[in-house]
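Here the complex is missing a single protein chain, while all its other protein chains stay put.
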Amino acid sequence: MQSNASLEYDYSLAKKFTYLTILFGFLGMLVGTLIAAQMAFPELNYLLGEYGTFSRLRPVHTNTVVFGFTVSGIFATWFYLGQRVLKVSLAESRFLMVLGNIQFWLYLVGVLAATVSLVLGYSTSKEYAQYEWPFDIVIILVWVLWGINMMGLIGIRREKALYISVWYYLACFLGIAMLYLFNNMEIPTYFASGGLGNPMHSVSMYSGTNDALVQWWYGHNAVAFGFTVPIVGMIYYFLPKESGQAIYSYKLSLLSFWGLMFVYLWAGSHHLLWTTVPDWMQTMGSAFSIVLILPSWGSAINMLLTMKGEWNQLTENPLIKFMVLASTFYMLSTIEGPIQAIRSVNAIAHFTDWIPGHVHDGVLGWVVFMMMAAIFHMTPRMFKREIYSRKLMEFQFWLQTIAVVLYFTSMWIAGITQGMMWRAVDEYGNLMYSFIETVVILEPYYMIRTLSGVMYLIGFMMFAYNIYKTVTAGRKLSTEPQFRTPMA
Amino acid sequence: MNTVTIKFLAFSAILMTATISVVMSLDIEIFEDTTNTLTIFGIVIPLSINMLTMAGAIAIAVITSMVTGKYIHQMKTDTATGKLAEESWDGIGEYKNELPSGWAYTFLGLFIWSMWYGFIGYPINAYSQIGEYNEEVLAYNKKFEHKHKNADEETLKKMGESIFSVQCSQCHGEKGDGLSGRAEDFTQKSTESILKIINEGQNALHSFPGGMPGGMASGQDAEDIAKYVASGFKGTEPPMYAVCGGCHGANGEGVEMVGPRINGFDMKNTLAKGKKGLIGEMPAFNTLITPIQEKALTVYIQSLSN
Partner (left out) sequence: MFHWLEKNPFFFAAAISIVISFAGLIEIVPNFTQAGRPLIDMKPRTVLEIAGKNVYMKDNCMACHSQMIRPFKSETDRYGAYSLSGEYAYDRPFLWGSKRTGPDLHRIGNYRTTDWHEAHMLNPPLIVPGSIMPAYDHQFVNLADIETAYAEAVTVKNVFHTPYGPEVRRGREAWEAYKPTLIEEARKIASDMKDPRVIEAMKKGDVPEVVALIAYMNSLK
């Protein structure tokens, strides 16, 4: 075995994608907070004329956090930890370096242009796949470039056995490639009609119920291979690395991974319960969703057990706090989802605010927390500087934790209330509430959610500031820290 | 139980109490009796969607609290042990520990349960959600339709009021005043508009292809009739009303296929086919309103102008 010290890793790509992660994270959450506020204060719809309505901005929010923030974070962490666990530097291959840089610029331009197109109203309307066909092509190209880069790096690796994180990044690449391609099959109408109309416009290859099936096969598994698989890949690296603890159980890693791969794909139809999708598919989606708790919890439990006996680290190192809390929220959202996938519960939960509540347990508590922890861990090593302020980090941690709790509790109550109001009948057997009554009653919860958005966003800005100060003014380090991240 | 778990559980209890009290404050029954039941070992448990949802919410909160609480507490009390694997990646080692047995058995158990769910609970080729819907409707009819067959005026009025608020208020306003001229104002019938119809005729209801010709009465006669009709047939009947009675019935109660009811609002024909008049267009409500609901709406709407 070769020692690490002799290898000089190339972090230039990891750094670039880290900047983008922070940029898109900020933009996405800014818009998220704005649309949250618009639901509480509808007057805010008119700040930007036609381009500022809730309905135009909602997909800007979702696509920016998914394709901007999360994907950047996946790339940033891969270009950092990929080299390290494969024990090979990117700089050893000029080809991979060039490829990586093309990927970066194409991605940046592509995502920015796609975001503008959404604001302008170009949308194919399939959730998380709203980008019109020209941008789909760019996204697919970027993805393929990343895949080649990953395979290339694996090809020239020195570490024979693939580390667990690599399994997850590999699955992320393969899964998204397959899903994105099939769900975005669309035909540009300009070319099929002999040059009529807008060249950007397209129609879906699938129609009606079939389109819904393909979309939610995609939508659910985009969550799987975007918000779950790569993030699990991250925690499997950053938690043991930061804490210096060995992974609790190889067997548990193994079963959780293959269990997740096998079970996840079956569960997509839980987004289509009680619709016109055949009953047997709904049943499968429901059943597999419940089973899915276990492979999901397996990874989280493996992480929590890795920290066995390390209470002092938990209380002293805010980075460990971030990751332990992320695991906890991961467990919360992966039991909440399955229970919402039970037919009877879904009858109430579907279409209500309980679903965005569930979503943000996962994304705010798990995805963003994990991503910030990863960046906090990487920055001192990439820039050879100490974290600028530990106090700020502590404060940010508590601010954002309270924000997530406010978000999910308010939407939990709002969703259950609304779902039950829609069904309520009066003593005569007629509907008890008009629709608008079920809207008006949610106002206080929408206000609480807005507050939580503001708090979370401020926390994220504190994070960005901390990183900025670390890079520019953090105390210089002479050697790379082995485990615990140094902070002032 | 350890302190971490207890804290988490306490938080869950607050959240669930808040949820339940909000829902109860809206007069929504969580534990209503239903025809759906679950039988476990001969014990019959009544099930409602609301109850199952609350149970689900409690399960999320409690199970997450117990399990995460347990593992986080272990950070305090336990120590890491086990045999290390030979490999290490970037300094990360790996224990060869066995699976946590609780996890492994639950996994196995749930897999077996999922088979039960798919083949026995909701048999893959036998369960039908439309079948369940039909049962729901039948159960509903058993519970309510019979109960209100011979409802009195007061009941009908209250019933009508709540149906109106759900289905009609978006156009006619919560108070039935027509939202300043956007739709029919049920709080008053104006003499002028009736006079206008007498003079000019009307063809707005979709139930009478020919409509009503204008000019069948004029001058003082027309005014007297209009006043009489607008008042809801109160006072003495002007002799010339006989002209109208031919089509609208002696008391203005309407004649099938000939003329609409005018001693109030013609609910029956408006709901069946809609109306497109001077104010705007009223859609037909022939599928959304049942006969008993129509009766209730009629009582309620007539009461608005009295």
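A few comments on the model shown:
We call the chains A and B, going by the order they appear; numbering starts again at 1 in every chain.
The working rule: contacts are C-beta pairs under 8 Å (C-beta built on N, C-alpha and C of every residue); 3 or more make two chains touch, one makes a residue touch a chain.
None of these values were measured; they are calculated from a predicted model.
Which of A:112, A:439, A:458 or A:477 touches the hidden chain is settled by the complete complex: it is A:439.
Note that of A:268, A:295, A:318 or A:474, the residue touching the chain absent from this view is A:268.
Residue in contact with the omitted chain (choice from A:18, A:45 or A:72): A:45. From the options B:29, B:78 or B:132, the residue with contact to the chain not on display is B:132. Those residues of chain B that touch the chain absent from the view are 129-130, 132-133, 136-137, 140, 166-167, 170-171, 174, 179, 182, 280-285, 287-288.
Summarising the interface, chain A meets the missing chain with residues 38-39, 42, 45-46, 49-50, 53-56, 58-59, 121-127, 151, 154-155, 160-162, 167, 170-171, 174-175, 178, 187, 189-190, 192-198, 201, 203-215, 217, 221, 254, 258, 261-262, 264-266, 268-269, 271, 274-278, 281, 284-285, 347, 350-352, 355-356, 422-425, 430-431, 435-436, 439-440.
In this text, only the chains that are shown with their structure count from here on.
Per-chain Cα centroids separate chain A from chain B by 36 Å. Listed in rising order, the residues of chain B touching chain A in the complex are 15, 18-19, 22-23, 26-28, 30, 47, 49-50, 52-54, 56-57, 59-60, 63-64, 67-68, 71-72, 74-80, 82, 84-85, 87, 89-100, 103, 106-107, 110-111, 113-114, 117-118, 122, 124-125, 127-129, 140, 143-145, 147-148, 155, 158-159, 162-163, 165-166, 169-170, 293, 296.
On the chain A side of its complex with chain B, the touching residues are 4, 81, 84-85, 87, 159, 161, 163, 237, 240-241, 244-253, 255, 259, 274, 279-280, 282-284, 286-288, 290-291, 293-295, 297-298, 301, 304-311, 314, 324, 327-328, 331-332, 335-336, 339-340, 342-345, 347-349, 409, 412-413, 416-417, 419-421, 423-424, 426, 428-436, 441, 482-483.
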